[in-house]
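Just one protein chain is left out here, and the rest sit where they should.
And then subunit A:
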Amino acid sequence: MRKKKLVSLAFLMLLLLATALYGCSSDNASDNTEGDSGDSGDSGEPKVLIFGRGGDSVSLDPIAVTDGESYKVTKNIFDTLVNFGEQDTEIHPGLATEWEAAEDGLTYTFTLEEGVKFHDGTDFNAEAVVANFERWAAGNADQFPYYGSMFGGFGDEEGHVIESVTATGDYAVEFKLKRPQAPFLKNLAMSSFGIASPTAFEAAGDKFGDAPVGTGPFKFVEWKRNDSITIEKNADYWVEGEPKLDQVVFRSIPDNSARLNALLSGEIDLADGITPSDGATVEGDDKLQLFERPSMNVGYLGLTTTREPFDDPKVRQAMNHAIDKQAIVDAFFEGRGEIAKNPMPPVISGYNDSIEDYDYNPEKAKELLAEAGLPDGFEMELYAMPVPRPYMPDGQKVAEAIQKNLADVGVTAKIVSFEWATYLEKAANGEADAFLLGWTGDNGDADNFLYVLLDQDNIGSNNYTYYKNQELHDILIEAQTEVDEDKRNDLYGKAQEIIHEDAPWVPLAHSTPLLAGGKNVVNFKAHPTGSDKLSTVDLE
């Protein structure tokens, strides 16, 4: 009797469960389209590309932000006056068809593309360009951070490089600079300086980032915060035949493994932030392809030069000899990167390839330590990055490898780690003996690495090692205004020699960030700056 009731009860529960599940998955057929519709390249079906990435954008007004996730989207909504190359940072025409720089580097005249319209239907012309620069110059570091850091300030400020921007014709704009700025064109190509519709930003005020209007290949449609951003084809795009896609959806999926799962199940077509260890999985899957982003970064071990014993260059050189970089690149970058010997990657013009790297040589390191009066080594704290970054996929493990290398030369390193914002603050305060960190370039210019990371002007911000060298400072400042490319490269070559000799860092690696996509994604070219223009990408 009892048994019978148990059976009937179990049956009842099963029924209940089945009903519930049925309700949830009633029409399998209609829903399976979710994974597959991207595959159909028929002209009837809209081509929708879904791009999975780690985080959401902060704002879609490119001048108001500094984060890469915002630029990934704005790059496709806005155009810049000049463009970077497909996979490099050479300067190509953008909204400006041609330009002329005066001999003294103080005047630039741009000729603009005619017949271009903003997404709101207003005309793009010289007035619009002037209005954009006026808006930025009237702002402050809090509103438009990159304008200030790239052009030296705002309005009447002493450091502000741009003296005036004037429309000299309907489609001609003249920039007058207070002093020559070597990376001026490269700065203009940065995603931050996308030209926006003056009508739209005047009407929207500081809400412009919620409904951006540019001239780019895609128009803004919808933003569901922390979830997805949808942009659709700009049918009147001024570049013939572009864009190929009808719609692009940027989805934020914070977890790396979950993002890869979403790609494997076909819910997304492209995935950013593939870890080196997942690279092999992607390559082994015949439905997927792996994309390599050309490296424009550096991962390094910084040695705080104001703290003992790292105030002695010999000790810093000893560290360079003690660490087996090749082993680190092989093990933790899975070979997807190259050993760094300079503070900037080889793709950047001015890279000094004649520098001979410190070889991995523990004996030499011990000798140098002995010369520095530390024959028995010393104790130190080693900061390990708590978050993965393209330039440092696993800070903890790299730190452990370094710890082992240092133990071999008698140095006892204690690994410590903090939550990311705390980590950066402590390092910026000079509280770390040695710390792992890195940098991804903004505009592909040597100044953006050497001056920003190692000049005495940037102690307290990005010069975390407190490294100070007057000779280097003079060279870097000179290079900023040197418009002759060869002379400028010579200056940077010299700068790298000084840095090599003083060794404030142990440069570790220039990594190759990875992306993955379905086999049906064609023409996707990952850009070294991290923001990819999707106007030529297509789905087959």
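Here, a residue touches a chain if its C-beta (ideal position, glycine included) is under 8 Å from a C-beta of that chain, and two chains touch if they have at least 3 such contacts; residues count from 1.
The definition used in the following text is that contacts and distances are computed from a predicted model.
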Assuming one chain is omitted from the figure, identify its UniProt name from "ABC transporter permease", "Alpha-ketoacid dehydrogenase subunit beta", "TIGR02186 family protein" or "D-methionine transport system ATP-binding protein". "ABC transporter permease"
Of A:86, A:100, A:127 or A:206, the residue in touch with the unshown chain: A:206
Using the definition of touch stated at the top, determine which of A:199, A:277, A:417 or A:462 touches the missing chain. A:462
In the whole complex, of A:77, A:173, A:262 or A:409, the residue touching the missing chain would be A:262
Which candidate, A:173, A:196 or A:253, sits in contact with the chain we can't see? A:253
Can you name the residues of subunit A that touch the chain not displayed here? 2, 5-6, 9-10, 13, 16-17, 20, 23-28, 30-35, 37-38, 48, 50, 55, 58-59, 66-67, 140-142, 145-146, 148-149, 206, 222, 224-228, 230, 249, 251-255, 257-259, 261-262, 264-265, 267, 418-422, 424-426, 428, 439, 442, 452, 460-462
